[in-house]
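In this view, the complex is presented without one of its protein chains, the others remaining in place.
Each chain gets a letter, A and B, in the order it is written, and its residues are counted from 1.
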Amino acid sequence: MTQTMHSKLNNVHPFAHYAERILSGETLLPDTPENVIEVMGALDSYGIVLDFYSINLNHVADTQFLNLFPIFKYFDGEINPARMWRHFWHDRINYEYAEYTMKAMMWHGGGGLDAYLDTDEFRANCEAAIAAKIKYNPVLQVFHRVFPEFLIEQIRQLCYYSGLGQFWRVMSDIFTSLAARYRKGEIEHIAQIVEHVKDGLVADAARPITYSVNIGGKMYDILPASAGLTFLVDTAIPYVESIFFRGGPFLGTVSYNAQAQQISPDQSRFTYGALYADPLPIGGSGIPPTLLMQDMFRHMPDYMEEYYMQTVRQLGDVRVKICASFQRSMFCVTNAALVGLLPKGAGATEPDDIQANREFLMVWMDRLATSQLEAVQTNPLGSD
Amino acid sequence: MLSALLLIPLLGALFVSCWPSKLASRDAKRLSMIFLVVNLVVSLYLLIQFDLANVGMQFVESVPWLDELGLGYELGLDGLSLPLVIINSLLSLVAVYASDDDVRRPRLYYSLLLVITFAVAGAFVAQNLLLFFIFYELELIPLYLLIAIWGGAQRGYAATKFLIYTAISGILILASFLGLVWLSGAESFDYSSTMAYGLPWIQQAVLLAALLIGFGIKIPLFPLHTWLPDAHVQASTPISVLLAGVLLKLGTYGLFRFGVVTFSEVWVDLAPYLAWWAVASVLYGSLAAIAQTDMKKMVAYSSVGHMGYVLLAAASSNPLSFVGTVFQMVSHGFISALLFLVVGVVYKKTGTRDLKVLRGLLNPERGMPLIGSAMVLAVMASAGIPGMVGFISEFIVYRGSFVSFAPQTLLCLLGSGLTAVYFLLLVNRAFFGRLATSEDQAVEQDPVLPVVTLQDRLPALLLVGLLFVFGLSPSWMTRWIEPTTTAMYEAMPIKLELSSYSASEPLANASTDIATCSDGDCAL
């Protein structure tokens, strides 16, 4: 019954035309030269930043296993005075944002990774690793006895460090190769960007997600290959769900006051994600993505800087502008993911298949209804 | 030396207006600034040369002029006029610096500004009643023109209102001066504090009343204030800065200089009523400010309220309150100038001063965070937060007036509380929240405000610095003021009886431990 309800409503759905665009091979983001610069500039710097993030997340997962005082976790093992000074001077990548994203992903859950963390098999893996790790640490042994979930929860978090690190490794490579193609002049349209990202996602879809740590010279499998966790379904889709769509409420714009009830008790109804976010407050207090924008600003390609220099405030409001560009690029990534996930494939020609694809898309259009999709349809520098 | 203070701006005005070739706006501004910088340097030189031990007039210049009119070129500087002269030099420079680079009719504009500097300086140093009056009136015309030509949409109305009010003020002051000279049988208009002694009470009262209303318009006091909000709203930012920072002080200066000691017999009798008048002015200004939605109007009404403190202090007639009188003038000069400057920047960048539409200007990327911070500090200074100059000047005023008129002082304190209310509304509405400059905005129309330049910020930051300097080290200000005001107090033949004053001698060798322990009370 719901099926027929849907198809009737399709005609009046305000976002139906976006679904039609995807079905006809067009893109969610209008194909304009400005959009190409913005999206490429954003993805170019994002690729570089993700490379740093991914390396660090994997570093933490691999070398800081149950280290309760990970003072040098952001140093990637490179502990020397110069690096320390740069760290002190905050002349560095804001790895805190990667952790923030990791926590959001873990908190929202979803996908095979989340489900595996609640299995007995996982618990057994953990117990083995914990036993090895705290063999000579009576304090932690007591803690583990009194608070049995404490260390296991920490390992769950480490799994997300590792999972997100592996996910971003792939994404970083996709964006970096895309940027290289753009510099060679191979990319001129939004559709090409979408295509490139989609191909990258599809190519690595079945890449296994595993995690094992070395304790005292012995490897302990935490997420064994036998768990069958894969890139697309177990990290990419949960990532899109928790970061692009749900996100977390920003203290700088939303009140946590329980009586004010500004935050939904149901996380699945959260719309604080990257596709919904308002770029304007970026740079202010209580807006964590500012950290990402700052990192991207520090790795901004020249052509992007030239492009921004045409605006009224030039680099004065660069973080807001990067955020707006980033949002546009994330609609391209979403677009690529949707195309890649079409149940009957992008090249479907049978009317029934197209209808199935349409129904699949309409569900997503519902969710995009309150996103910034309408806002990114305008010319980026239009109002300047 | 004092003549230099008059000659420099006057020469500047002549230079700018008579520059032989075409004078671009930017060059006219630069030229005026050169003159005003020299002027400021000369003022500071006077400050250094000023002899604190000498309570009388210093740098006196006396040149006979129109003897038949009793008009002599009598100049002098004391601790009452010194801070005001320096503020005048400083804020004139600030006003010129803050003027638009592409102002229309630059020659006229800058020469008028320089004429104001000249006239105000003249009024502060004139020691001849008629000379004071001429300078007092002279400042009026350029200001009128500055509002009438470079003002907002209703500049004609506002300028005319200003002109008429101030003209009436001038007539009353002149009448009082004439009456004083005539009745006292003085040979000239040369001012001396003993002129009115021996006159019958009623004659003194009439003369003082004329002065009170005349200067009351200028200060302005309720209900003589209505020209001020209109003038401020229509005037451009630099003019508002000058108007609030310096020109209003002519009123309090005149009243304090020529009214208090000269007519002390009557002054002391009227003092309680004057204090009530101050209360009315303070509360009226503050309450009216709460209801405003135009930022500039709010600041203007706030001026009405805060100038009331000066009257309160002057009425209280004791050595401390007299220091407060001058200090409050200076501190109000800094604070109101800063407030108008900041409001001016907001208006320049957003095109509106309407508190119903402005939001979130503190936005660090697209708003004006530094200007917003200056605004927060300015309103906090105005609300009397310690560490800035508004607190200590008001504290001296209150402490001085409390011993004379406790109830009036306490009511005026409410004005301080109300200041916090309306200025907090202003900051909260315009600077907090999500950035917006018009009522209904779609997301894609997020405002991109023009960049706030160093030129916009510099004068505001300078004034913020001064707020802190004199707020943290008020003795740098009071040391100039105190000798003169004490001398003035001592010159009063009749002193106000203090209603509730019983300052005990500092207790010698008093030492008790706090939280005196008794029994087991010390034990936890």
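Side notes on the structure shown:
Convention: a contact is a pair of C-beta atoms (placed from the backbone, for glycine too) under 8 Å apart; a residue touches a chain by one contact, two chains touch by 3 or more.
The rule is short, and it goes like this: contacts and distances are computed from a predicted model.
Per the UniProt record, the absent chain's protein name among "NAD(P)H-quinone oxidoreductase subunit F", "ABC transporter domain-containing protein", "SusC/RagA family TonB-linked outer membrane protein" or "Glycolate oxidase subunit GlcE" is "NAD(P)H-quinone oxidoreductase subunit F". Of A:T230, A:T290 or A:S325, it is A:T290 that touches the chain left out of the display. Touching the missing chain, out of B:V60, B:V103, B:I141 or B:V469, is residue B:I141.
Residue-wise, the contact with the chain that is not shown comes from A:N94, picked out of A:S54, A:N94, A:S212 or A:T230.
Checked against the full complex, the one of B:Y45, B:Y157, B:W201 or B:Y273 touching the unshown chain is B:Y157. Counting over the whole complex, subunit B has residues 69, 105, 108, 130, 134, 137, 140-141, 144-145, 148-149, 155-157, 159-161, 164, 170-171, 174-175, 178, 222-223, 225-226, 284, 287-292, 318-320, 323, 360, 362-364, 369-370, 373, 376, 380, 383-387, 391-392, 396, 398-400, 402-403, 409-410, 413-414, 416-418, 420-421, 424-425, 428, 431-434, 474-475, 478, 482, 486, 500-507, 510-517, 520-524 touching the chain that is not drawn.
Counting over the whole complex, subunit A has residues 68-71, 88-92, 94, 96-97, 99-100, 103, 106-107, 109, 143, 146-150, 153-154, 156-157, 248-249, 251-260, 262-263, 265-267, 281, 283-288, 290-291, 294, 298, 315 touching the chain that is not drawn.
Please note the rule applied: only the chains that are shown with their structure count from here on.
Inter-chain spacing, taken between the CA centroids of subunit A and subunit B, is 58 Å.
Contacts from subunit B toward subunit A in the complex involve residues 362-366, 434-435, 443-446, 448-451.
The residues of subunit A lying in touch with subunit B in their complex are 253, 278, 280-284, 311-314, 316-320, 372, 375, 378, 382-384.
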